[in-house]
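Our next item is subunit A:
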Amino acid sequence: MSTFSLKTSEFSVIRDENKCIKCLACVRQCGFDCHQYDEENDSLYTIDANCVNCQRCVYICPADALKIYENPKPMRSNNYWSANDLKNIYKQAETGGVLLTGMGNDKAFPGYFDRLVLNASQVTNPSIDPLREPMEIRTYLGRRTEPIALQKQKEKDKTQTPIVPIETPIMFAGISYGAISHQAFEALARAAKEFGTMFNTGEGGLPKDLYQYGDNAIVQVASGRFGVHSDYLNVGRIIEIKIGQGAKPGIGGHLPGEKITEEISTTRMIPEGTDALSPAPHHDIYSIEDLRQLIFTLKEATRYEKPISVKISAVHNVAAIASGIARAGADIIAVDGFRGGTGAAPLMIRDHVGIPIELAIAAIDQRLRDEGIRNSVTLVAAGGFRCSADVVKAIALGADAVYIGTAALIALGCHLCQKCYTGKCSWGIATQDPYKTRRLNPELGAERLYNLLRGWSHEIKEMLGGMGINSIESLKGNRLHLRGVGLNEVELNLLGVKHAGEAI
Partner candidate 1 sequence: MNYVIIGNSVAAVHAVMGIREYDQDNPITIISAENYYAYGRPLISYWLEGRVKNKNILYRPEEFYKENKVQLLLGRRAVSINPDSKQVELDDGNFLSYDRLLIATGGRPFIPEIKGLNPKNHFTFMNYDDVRKLEPVAAPGKEAVVIGAGPTGLKAMESLVKRGVRVTLVELADRVWSQALDAEAASMVTSFLQQRGVNLYLNDTVQSIEQKKNDRLDIKLNSGCELQSDLLVLAIGVRPNVELLKSIPGVNINRGVVVGPDLNIGLPDVYAAGDVVADSPPLFPHAAVQGRIAGRNMAGNNDNYKPIPPYNALGILGLNIVSMGNSIASDENYELLVETEREALIYRKLVIKENRLVGGLMINKIDRAGIYHKLIEEGADITSIKDELLNPNFGLLSFPEPVWQRQLAH
Partner candidate 2 sequence: MKKVYARPAYCMNCHLCEVNCIVAHSKSRNLLKAFKKEKLRGTARVFVEERKPISIAVQCRHCNDPRCVAGCISGAMVKDTETGIVYCQEEKCVGCWTCVVSCPYGVIRPIEIDGRKLPLKCDLCKEYEEPACVVGCPNKALVFEERGAEV
């Protein structure tokens, strides 16, 4: 007997009986036990309450017999109290718990990417055809020491900081092994290697069998220190100290014990089945000086051969914080906007803490320029990059490169059902259930990710060519190629762009 609940089904799964061939693929593939088969009657039915609209069944159904509809809001419509608000209150009234969610902020905050437009050449200078002319999007990560020490070219110059090339200004964001399956993780690593860019291990360490991808790995050191040891630091090309995450600024992380399988336990160096708790702060970083110490500890540990990145979430004072990080010795600053993804975060934090990445990029870039130290760090932006135009806009605002996390997972099949925290992911991505993880063939995943990078990169080249630019560095911080649409004075100033229609 089911317990009485005020929660109602969000979705209806409609099966077209005329089409259904009863192959039971939906039953076998649903991660949330929505599809049921009654063997006695040889009939199929659905438990709508279980449906999260992950679309797995829709995709797998060979007969195209399934459709998922959002149920009409069962509550009286109210412009202030949204159906979601009510639903959440009902849920909490029943459980008394914190509302959890997965993936990025889905609230309807205004998006600046959607109110920025790009420039193109007409007559006075030619646009450049990327199919005919070289179009360079290679980007280097790391501290840029200037002026160039000419006389020291002969011997290895120890003052020269390590720099790392990426063949496209797009990297895969930190998503930990544990949050996602080994298969998904491997797909990211393979695609990064094949394309010549970087993937980020996230805070869960790097499984030994993926050390072969070390040259394309940014290895993270987060507050939980999971999987951090000498080999791990040395096998990666870049080390990233993770301070914050766009989806949950100011709080730590929690990977439930059910997800700590034998392999994950080995990689993370924690007992199997125990919860992996990342503290909110690093307990050895309570100030910028502490950060500097950690940065140089890591540099010492890796013979100054690897750039050190510091990842923070975009918060109100992000520009000043970034400046401090640059001065603390970081070679790369990664900033994650409030649309950044997560495997699990409290809903309130995800949806209400942090600032949009566009503003954070603009503020940090300008602040570092004002201080004359922009060239000493690489600025990597993350958090909700949906398409190549977003990337181009971010770079024009002042980023050197971007991380894509959500977009990469979508390329792997994610449908943003936001149930990562349940570990039931039907797509084999955010789960450790071996029955589901095998759904993601890393070969195919890597191919899809490679294709995504290829497509976006080509689009970036097209957009660059249109602007008459044949190298990405000429776009960096080149806000003249951006114009705002429907932005107010303050916003325009913060972004450092003119309004569309203004010539200069």
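How were these picked? Simply put, all candidates are chains of the complex that A comes from, given by their letters.
Rule of thumb we're sticking to: a residue touches a chain if its C-beta (ideal position, glycine included) is under 8 Å from a C-beta of that chain, and two chains touch if they have at least 3 such contacts; residues count from 1.
Quick caveat, the model's predicted, so the values are computed rather than measured.
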{"item": "Touching candidate for subunit A, same complex, options 1 or 2", "value": "2"}
{"item": "Contacting residues of subunit A [partner candidate 2, same complex]", "value": "18-19, 21-25, 28-29, 60, 62-63, 428, 433-436, 438-441, 443-444"}
